[in-house]
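Pasting a structure here, questions to come.
Excluded from the complex is one protein chain; the other protein chains are retained at their positions.
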Amino acid sequence: MPKKVVTLGEIMLRLSTPGFERFVQADSLDVTYGGGEANVAVAICNYGLNGTFVTKVPDNPLGQAAINHIRRYGVDTQFIARGGKRLGIYFLETGASMRASQVVYDRAGASISDVEISEFDFDKIFEGADWFHTTGITPALSDKAAALTEAALKAAKAKGITTSIDLNYRKKLWSKEKAREVMTRLCQYVDVCIGNEEDAETTLGFVSKGTDVTKGELNLDGYKDVFQQMKAKFGFKYIASTLRESYSASDNGWSALVYDGSNFYHTKQYEVRIVDRVGSGDSFASGFIYGLVSGMPMNEAAEFGVAASALKHTIPGDLNHATLNEVKDLMKGDGSGRVQR
Amino acid sequence: MPKKVVTLGEIMLRLSTPGFERFVQADSLDVTYGGGEANVAVAICNYGLNGTFVTKVPDNPLGQAAINHIRRYGVDTQFIARGGKRLGIYFLETGASMRASQVVYDRAGASISDVEISEFDFDKIFEGADWFHTTGITPALSDKAAALTEAALKAAKAKGITTSIDLNYRKKLWSKEKAREVMTRLCQYVDVCIGNEEDAETTLGFVSKGTDVTKGELNLDGYKDVFQQMKAKFGFKYIASTLRESYSASDNGWSALVYDGSNFYHTKQYEVRIVDRVGSGDSFASGFIYGLVSGMPMNEAAEFGVAASALKHTIPGDLNHATLNEVKDLMKGDGSGRVQR
Amino acid sequence: MPKKVVTLGEIMLRLSTPGFERFVQADSLDVTYGGGEANVAVAICNYGLNGTFVTKVPDNPLGQAAINHIRRYGVDTQFIARGGKRLGIYFLETGASMRASQVVYDRAGASISDVEISEFDFDKIFEGADWFHTTGITPALSDKAAALTEAALKAAKAKGITTSIDLNYRKKLWSKEKAREVMTRLCQYVDVCIGNEEDAETTLGFVSKGTDVTKGELNLDGYKDVFQQMKAKFGFKYIASTLRESYSASDNGWSALVYDGSNFYHTKQYEVRIVDRVGSGDSFASGFIYGLVSGMPMNEAAEFGVAASALKHTIPGDLNHATLNEVKDLMKGDGSGRVQR
Amino acid sequence: MPKKVVTLGEIMLRLSTPGFERFVQADSLDVTYGGGEANVAVAICNYGLNGTFVTKVPDNPLGQAAINHIRRYGVDTQFIARGGKRLGIYFLETGASMRASQVVYDRAGASISDVEISEFDFDKIFEGADWFHTTGITPALSDKAAALTEAALKAAKAKGITTSIDLNYRKKLWSKEKAREVMTRLCQYVDVCIGNEEDAETTLGFVSKGTDVTKGELNLDGYKDVFQQMKAKFGFKYIASTLRESYSASDNGWSALVYDGSNFYHTKQYEVRIVDRVGSGDSFASGFIYGLVSGMPMNEAAEFGVAASALKHTIPGDLNHATLNEVKDLMKGDGSGRVQR
Amino acid sequence: MPKKVVTLGEIMLRLSTPGFERFVQADSLDVTYGGGEANVAVAICNYGLNGTFVTKVPDNPLGQAAINHIRRYGVDTQFIARGGKRLGIYFLETGASMRASQVVYDRAGASISDVEISEFDFDKIFEGADWFHTTGITPALSDKAAALTEAALKAAKAKGITTSIDLNYRKKLWSKEKAREVMTRLCQYVDVCIGNEEDAETTLGFVSKGTDVTKGELNLDGYKDVFQQMKAKFGFKYIASTLRESYSASDNGWSALVYDGSNFYHTKQYEVRIVDRVGSGDSFASGFIYGLVSGMPMNEAAEFGVAASALKHTIPGDLNHATLNEVKDLMKGDGSGRVQR
Partner (left out) sequence: MPKKVVTLGEIMLRLSTPGFERFVQADSLDVTYGGGEANVAVAICNYGLNGTFVTKVPDNPLGQAAINHIRRYGVDTQFIARGGKRLGIYFLETGASMRASQVVYDRAGASISDVEISEFDFDKIFEGADWFHTTGITPALSDKAAALTEAALKAAKAKGITTSIDLNYRKKLWSKEKAREVMTRLCQYVDVCIGNEEDAETTLGFVSKGTDVTKGELNLDGYKDVFQQMKAKFGFKYIASTLRESYSASDNGWSALVYDGSNFYHTKQYEVRIVDRVGSGDSFASGFIYGLVSGMPMNEAAEFGVAASALKHTIPGDLNHATLNEVKDLMKGDGSGRVQR
């Protein structure tokens, strides 16, 4: 019986310009579907576990297509509610060199933001579940979505399921103040807290010294200090952050720092030539969760997560289609890229 | 000095599946931009006149791309306001044979529905204008958009500019009752009223007998009766309707009936093999307006309009890229489709 | 609890030339996956029932992609075996007018032809099942595949599950003699027998008089005579055949004849403008099965099947993505193809 | 030893808009290469004979690509000269229904128009040849090209090779007067004269009564009268014309009339749904030549030619990729378009 | 009232192979339109100023499409003349690593080379203009085009408009001798002279020591010496050159050197990963012009220009779609390429 990981959040239609075209040039847009928690559910399925995704989509062909897209990769979609007005959309233009990728969100009024807790039966959803994961994006969507997130976290905790959250602050969705208020409340139900470089401060108010995220210089000491503060306040079992050195839109350094309350571990750093970096944080989260839920020690789970997300950078779309064996091979050190025949 | 035709309404991002793919199959979507009144402005420019389009789009790359799309075809876009939250979107799946084309609208919250009259300077907009055109879609978007439409119609009338409206009832935007109330108010400022088969009843409450729009049998007598009622109530100078015989999603019969208060004229009927029928009503409207503003008698203007829109059925996208000469040649009877070398 | 329909057969990689390109012109090929029984399982899911597909695919990314493709549309794929050497392929070139579509099969050595009965647990597969469906293609693939087909039919019959078979003779897979021998044996376990025009003779030896399948003239009397012979020999509960009048590769007449041992029923005939006619027989079968398993009387089930398959002709790919409501609307007579907004 | 057919003329880069897009919409153009005589050489190779094409292309990658394109289909390209300034181009927009296809020629200054007779060794070119074919386009390109055409025809006649010409008047290349002067001179070396409906008059001055080419009504008596005049003046062995009934850009009737000086023969008429009608005249010419050079009687050669060109209408590009067997099957009457598995 | 910059030159149809395909492989070509001076006009509009482009295009759909392409990006095209025979074309194959990009020009006989001064009314064109820009390509096209260029420069000077020229020597268009003669004459009307590395010598005869342009080693001292010679002879107000270090077709170093007669300024050097480097010189010119016409000091204008053109290297097509804010952000140092959400 494979482990079961439940995730809850928004799934959006992703419309990206082909190649390196800018929005004003595009005459067609590539279609995929994704979102932080859906991306995690897919990756979990890729690694052979049971990934269940909970959301609400409109009862129209686009909502159906979103469901189909993750069902295609094995996600259990039976608990997805239907209704509401629209599927959230995000538009993506892929950058290169010194030109950054650009995202235009068009998610206001999405079905998941107009959701009632009663549309979901958490007893059934969490039946047999080992892990529950969500992100700081979901509660930012609306008060109703925040209430749903809290209800889900509470229900999971009540059933003894391990819970994780990826802080993921989105400044266009809510203010720093609102974020801190809600996230602080939610974090009391969280076992594993994942955040990228800037979220710890904006979302939870912990100040990291000396990391200018537009520069990409890593300040591990600052991170460690913040992690210790987070541990002290919330008692998280594990705290993790990816560390990106953004040399340009084409090349990044990529590693992770994890902490279990006593030890810090900084993974190997990968130098990645980027094909598509959207979803790389989710691919780390899903890899780290996979590692932990499968019984790996923290260090190994972190290496699994960072290898998985290094591979994600080379794959178009939000979803990480790297296989279990590919991640494991990369962890063992084969990044030579020799043709596999 | 070419004649100047001003139109006001919404421009949307149109995302259509390639070929005959259904939404659930599509991995890319073709991008164009259009909307009833924008389509009219483009066609007016194609015929060599000055087409000016008034709307509001968000201040983001998608709003810019929408402007660019019609600017490409010569439309004067200088009066377009920027702001608001999003660009309206519509998704299109092209049907064939007995499978109908499907449209999924995602236009709630579009910038044009959150608009103030003060964002537009109608003195400047109507400077030198000969015609003002809008549709029943714009006032249906929101109360603010309805107020803007009324203000524009009033301003045009005050300046002695000919005004036209295409009734275009959209049942997902407003109720029959609301439509009738608003449209009845607007129609007092209208000189030329265009409606397809079902709009006269839903929008203005005139009952046409014996036309079942899902069958495609024409009942000219019923139409004539309705036109006379419309004339009696609103005193329109011209009333026009396209007449579609929908044999299937691939083949239609297409003609128009026009009325000037004393005479009816039923144009030639074209048998069209359909490439893309979205925007065909707008292409009739723009052709009819072109004819009238250029000084053609009603009958000739109607033949121009129906020939123009017959050609539109063969062109992908919302916009009618038929040229003045092509329309005139078709009016003269050359529909043989022989290669032009 | 939705009804459960199990199907067993081959799923192939379908590689088709874009547009109307010929094989010698093509520089890319469109990818979908399909096969007679997989197509039925997908359609069953589209209509809201539980479709379960049983097959064997290679343990490589192409096998996975085939599973993903039908999983995307809701098919239960948990019983699919993995192993063997390759995924069968078929290449398709879409014809037009007097140029016929061409299929090049490349299915020899496919995993499903190298299969052991022991790879499947029919007790689990048929748990809760209401219907089992297969075709004459599966037993034609290899002796092992024929043995599997027989085992499945026997197991289904033993459990009181209704069984159906689509005769589907493929002359490149086996001889008429071999086909007759095997199919005669299999038909003893079959309740519902579906065959297109030429299969009854080649596969079961029943001679239909007066139908020249390259002409497309229907000879209903000949069909009725054959159906009566089939009933007499095998005692089928229902016998059904689609009737194609092939005017050209672009236009066909399409209807069905069904028989329950006492009454014949000839459905409405649809005149279809063809987008993609591959899988049209499967779409009739799945529609007819849906009707019967849902409790429709034979005539209505046949009308459902033929309306479903008329729609299939307008959809690219093997799979029928028509929805339940679309089929029902068409049955009620709306084939006008008017835009659905 | 297969028969050898030599053709001489221009090969152009053909740039066509995808689907039914108009020039002003296109963001990419499909690339093939073709031209009247090159098209004939390719078809001749398709039928299993030796097709040799003679032309001059620039010594740049586009010239090479043009050679490659016909070499791909088996044409002997060893005698093609390299030099001059550019490859001629033609732009194509495919029409539909009442919108005609449009061709924009951009062939001025092409290498073949700046050609010296001394660049070709006709002794080698015609070694073992059975037939020489050219069209009225080649001499229209320039005086040098006309001189080359005449030299080739003379050389072929001197060697006893059967010669054919397709009149193909192009009004943008030369005047009626110039055409008549040159073509009258060339026709003295011609055995088989092929012309579509309007060329006989413009090019050779023979007046056909009652055929209005924009209407598509056939006037066989007028044709016969013209053929008799042509026979009387030039003593052609065979005279042939395709007969197009152009109902629209999507549907045409298509047949041919041939004459051997004593008998007229009007072939079967095909009703074609058009995919791409460019090159249909060339596909008739190549089919007719194939028939005659293979020893078919005139009537059968004409039926071969018209069946071949009916199939061409269903194939994208200038070239006819119909195979020998496909043409023969269609001649035998199978135009039902049933899938070939 | 935004500043007005007028440019004069050729606009061509650009046909580029998709991805990294070579010409001999391509089955489609991507379509854009561009040319040195048109590219400048578009960029000027992107930055919010009035860009007016003057040229002559054929009166056919391709000429119209060229106009549409720049009109789409806001360029004032009202002064473009129509007539002549053809639109110039250039074919592009994008290189990678050690394989250089290849351009095949096909511009002989373009409408702009067959142009009369009387086709343009420079009084109207220059009404309200602040700047006039052209390049050394335009006078190279034909004597008529050279005469037009001189007339435009003279007219601009007479009206006190600042003038600039980009030397841009094209060896396939004219000889070094002819270039020197004409360009020396034109430069007397020029205020700002821009040249890439090799043009100063070929076009104006100034010898720069020690820069081997195939190596990419910069020799700033040589440049400075040449700039001083240029200043001495022509009295230019500003002299500027981009400096490219071409490591490979995929990676370049990119900076600029500017001179105002007293001070030299060498900008920051960007290390660019190239998407499309065609038009990078034009993007520097337009950025530098924007800076100067907007009142920036020379150094800042040069930094603006080089940042703008660094971004251009990451954008497909000739045109620079970088926005004003993007250029300014890059100038401020954010080249980290972090996703903009």
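In this document, chain identifiers A, B, C, D and E correspond to the written order of the chains, with residue numbering beginning at 1 in each.
Operating definition for what follows: a contact is a pair of C-beta atoms (placed from the backbone, for glycine too) under 8 Å apart; a residue touches a chain by one contact, two chains touch by 3 or more.
All of these numbers come straight from a predicted model, not from anything done at the bench.
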item	value
Where the missing chain makes contact, among the chains that are shown	A, C, D, E
Residue of E:170, E:231, E:321 or E:338 touching the missing chain in the full complex	E:170
Contact with the hidden chain (one of C:7, C:64, C:267 or C:320)	C:64
Option touching the unshown chain, where E:184, E:246 or E:269 are the choices	E:246
Residue touching the undisplayed chain, where the options are A:22, A:244 or A:321	A:321
Sole residue of E:25, E:184, E:229 or E:340 that reaches the chain not shown, by the stated touch rule	E:25
Residue ranges of chain D at the interface with the undisplayed chain	68-69, 71-74
Touch list for chain E against the chain that is not drawn	19-22, 24-25, 95-103, 105, 170-172, 213-216, 246-251, 277-278
Chain not shown, touching residues in chain C	15, 18, 22-24, 26-32, 60-62, 64-65, 68, 85-87, 89, 91, 93, 102, 104, 106, 108-109
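Here is the rule we go by: only the chains that are shown with their structure count from here on.
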item	value
Between chain C and chain E, centroid-to-centroid distance (C-alpha), Å	62
Multi-chain contact sites of chain D, meaning residues that touch two or more partners	19, 22, 24, 27, 102
Chain contact topology (line, ring, star, complete or other)	other
